[in-house]
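Taking it in order: structure first as structure tokens, then the write-up.
A single protein chain has been omitted from the complex, and every remaining protein chain is retained in its original position.
And now, chain A:
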Amino acid sequence: MSVAIAGAGAALARLLQKPAQGLATCSRQQHLRTRAQRLNARRTATVRGFTSSGRTLEKRYTEDHEWIDTSNPELASIGISTYAAKALGDVVYVELPTVGTEVNKGDAIGAVESVKSASDIMTPVSGTIQEVNHVLEEKPGMINKSPEADGWLAKIKVSDAAEMDGLMDAESYRKFTEDVDKK
């Protein structure tokens, strides 16, 4: 997901002053803690799912903070990560792709907008859009409530399964976001 901070926002980022940064660091530590807890919870949930239904929820992540569920390449869900949803803030508008569109890996297939910014969503793999989540048109806040489940954006028929191998698994993505935060 590439974030194009709205014009004013970009200026605001430049204007950040010391007291605000100090407080924000504090909030980031809290945020890291919460995220670690959530990731642990999710790992536990995955194991349970595997033993009961036999179906693995195998998520892969991009450096742009999208996820794809690789368990069914014929109809793979795409969305944005919990980390990204948190960083965006309250999503107030979601632009969905059109069903039937053929897309190449990295193409912008939609966008999410919060009060402060607009962010393109790029498809992690090439393929054809099969379904879109119309719920998000009425309830864009679903992206914040459930970014990695009910807040899915689209389902894609993957044209080249090998493209999924190059993506990060949950553990690598967690490390990646920690490194991003450190910078």
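Everything below uses one rule, namely that contacts are C-beta pairs under 8 Å (C-beta built on N, C-alpha and C of every residue); 3 or more make two chains touch, one makes a residue touch a chain; residues count from 1.
Here is the rule we go by: contacts and distances are computed from a predicted model.
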*Record-based protein name (UniProt) of the chain missing from this complex, from "Small ribosomal subunit protein bS6m", "Rab proteins geranylgeranyltransferase component A", "Aminomethyltransferase" or "Geranylgeranyl transferase type-2 subunit alpha"*: "Aminomethyltransferase"
*Against the chain that's been left off, what residues of chain A make contact? List them.*
1-17, 19-21, 23-28, 30-31, 64-65, 84, 87, 89-90, 92-93, 95, 108, 111, 113-120, 180-181, 183
